[in-house]
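Every protein chain but one is kept in place in this view of the complex.
Should a chain be cited, it is by its letter among A and B, assigned in written order, with residues numbered from 1 in that chain.
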Amino acid sequence: MEAIVKSSGSTNLLQGCVLSNVFYEPSTRTSSSFYAAMLRLGGLVVPINAETSSVKKGETLEDTVRSLESYSDVIVLRHPEIGAAQRASDVLRIPLLNAGDGAGEHPTQALLDAFCIMKEFNVTTFDGLTVTLLGDLKHGRTVHSLAQLLSHYKVKLNYVSPDFLRMPEKVFTEVKGRGVPQHVCNDVRSVLAETDVLYVTRVQKERFTDMKQYEEAASLYIVNHALLAAGKAKSTLRILHPLPRVNELAFELDSDPRAAYFRQMEAGLYVRMALLALVLGRVPPPSPKFPAKL
Amino acid sequence: MEAIVKSSGSTNLLQGCVLSNVFYEPSTRTSSSFYAAMLRLGGLVVPINAETSSVKKGETLEDTVRSLESYSDVIVLRHPEIGAAQRASDVLRIPLLNAGDGAGEHPTQALLDAFCIMKEFNVTTFDGLTVTLLGDLKHGRTVHSLAQLLSHYKVKLNYVSPDFLRMPEKVFTEVKGRGVPQHVCNDVRSVLAETDVLYVTRVQKERFTDMKQYEEAASLYIVNHALLAAGKAKSTLRILHPLPRVNELAFELDSDPRAAYFRQMEAGLYVRMALLALVLGRVPPPSPKFPAKL
Partner (left out) sequence: MEAIVKSSGSTNLLQGCVLSNVFYEPSTRTSSSFYAAMLRLGGLVVPINAETSSVKKGETLEDTVRSLESYSDVIVLRHPEIGAAQRASDVLRIPLLNAGDGAGEHPTQALLDAFCIMKEFNVTTFDGLTVTLLGDLKHGRTVHSLAQLLSHYKVKLNYVSPDFLRMPEKVFTEVKGRGVPQHVCNDVRSVLAETDVLYVTRVQKERFTDMKQYEEAASLYIVNHALLAAGKAKSTLRILHPLPRVNELAFELDSDPRAAYFRQMEAGLYVRMALLALVLGRVPPPSPKFPAKL
């Protein structure tokens, strides 16, 4: 997909296919990335969002997607409720891709994160990597999906968060069941030296009731040059972030070669192109070395 | 159009043509159906809606559409005011399709309803059919348009509604003028046995001032398996609904072969493709056996 985009910009692989790009929540990155992915594959896009559509008129999600199915070949759905993608998919004959279901999953984000890591380290496996997940691990659907994906490989995972924003027990247990070592701590400096991938997410102010507690926490979760130096970060470290950032990643890092977050965004385009082509049966399924669950 | 979609998904019939898809009111079904129709015909779509455009800045509708005309080949317009489509059309040199003008008309819905009936009964005329229109017949622009369309054929029409939500006198008189028998009643069970097409619309709670009256009425206008059995509905009955539904059609009906409402939605795609190609002069006009007024 990257080769197609870089050589000719687009292809006609999905000619005649219509994507309904359905976003019940505002989104820039995921929505427009899927949109561009479909267009660059030669497909057609009908955008649907809550503001301009009648999805708020009291119709069930199931009825809405069955209606869209009547003129679509594939649906991409972002919805605020956990499990919405599964519910919608259950009534459809056409494929549906989950673009985020509340605090549930964000599987295409995890796949693009993984693809970005592969590209940054020029590898085809994650074996041997130490990945540190930083920030609000409780509510962040992207870190839930990524930890689960990486647990199929021989990785080490560090979880760095305030105590009350820890990785959910459910994810912890699933990862443990695959024999992947997981280390939990509050201070990223203690694990930075061994870290290959630092995956940063925001600690949202509104999660805190005690502002003093927030300020203490925030100072620990702002990544900048001083922190990287203090923690003796590797020169081969790669910093990822699902974006948007507010202040948890200093702008001074943008020109650092270790900052991979804008390249990560680009990886999303190729991954979503591949997924669309895959579910529409226009490319062969991935090789068996990838876990079937992916 | 159906053959095009089912064989290759799209065609290049409308290559180089731009549709301005203008929706002053939220819409999922009509908006996205026209959108997909234009794309599947190889045309281009510029979407315009009240939320993201400056249509609320005080400009007249006439000025807006004349502006859009400067880069468009055809306009689809939904507008909250009766007569808006006619007003807009009067100042344009390019064709405009009415996608609903307030409580006025919704002609493309009537055409897709008619096309769906033809397909369900595998006929090319409506002669001999008994069609029962159920629900809020006063405010429903779809039933107004459908009754007028069907009145050009040898049909029987039943109107089932609460007294204060009856079919407007204007429609009743026009249909009567064509010699079509019309029967008015409050209880659908009295006419279900003879009905070939049951066209269900919602009785909206907000129309009632007396909630007791609403509850009595609502119980009469909810279609489910029990009602079909009590009314001795034919096995060849077809149930249509313009969607969205709230609770007036039980979900248990969805798997009943008599439930045609999702197939009806699909018919909309083909009808709107045909209409776009027709008004842009890319397909020959319909044969003379169709009434000229259509």
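Of note:
The rule we apply is simple: contacts are C-beta pairs under 8 Å (C-beta built on N, C-alpha and C of every residue); 3 or more make two chains touch, one makes a residue touch a chain.
In this text, all values refer to a predicted model and were calculated from it rather than measured experimentally.
Touching the missing chain, out of B:V46, B:I82, B:M211 or B:A230, is residue B:V46. Of the listed positions B:Q15, B:T124, B:Q213 or B:T236, the one in contact with the omitted chain in the full complex is B:Q15. Counting over the whole complex, chain A has residues 8-10, 23, 26-29, 31-33, 35-37, 39-40, 47, 49, 51-52, 243-246, 262-263, 265-266, 268-269 touching the chain that is not drawn. Residues touching the missing chain, restricted to chain B, are 15-18, 20, 44-48, 51-59, 63-64, 66-73 (touch as defined at the top).
Note that in this section only the chains that are shown with their structure count from here on.
Here the CA centre of chain A is 41 Å from the CA centre of chain B.
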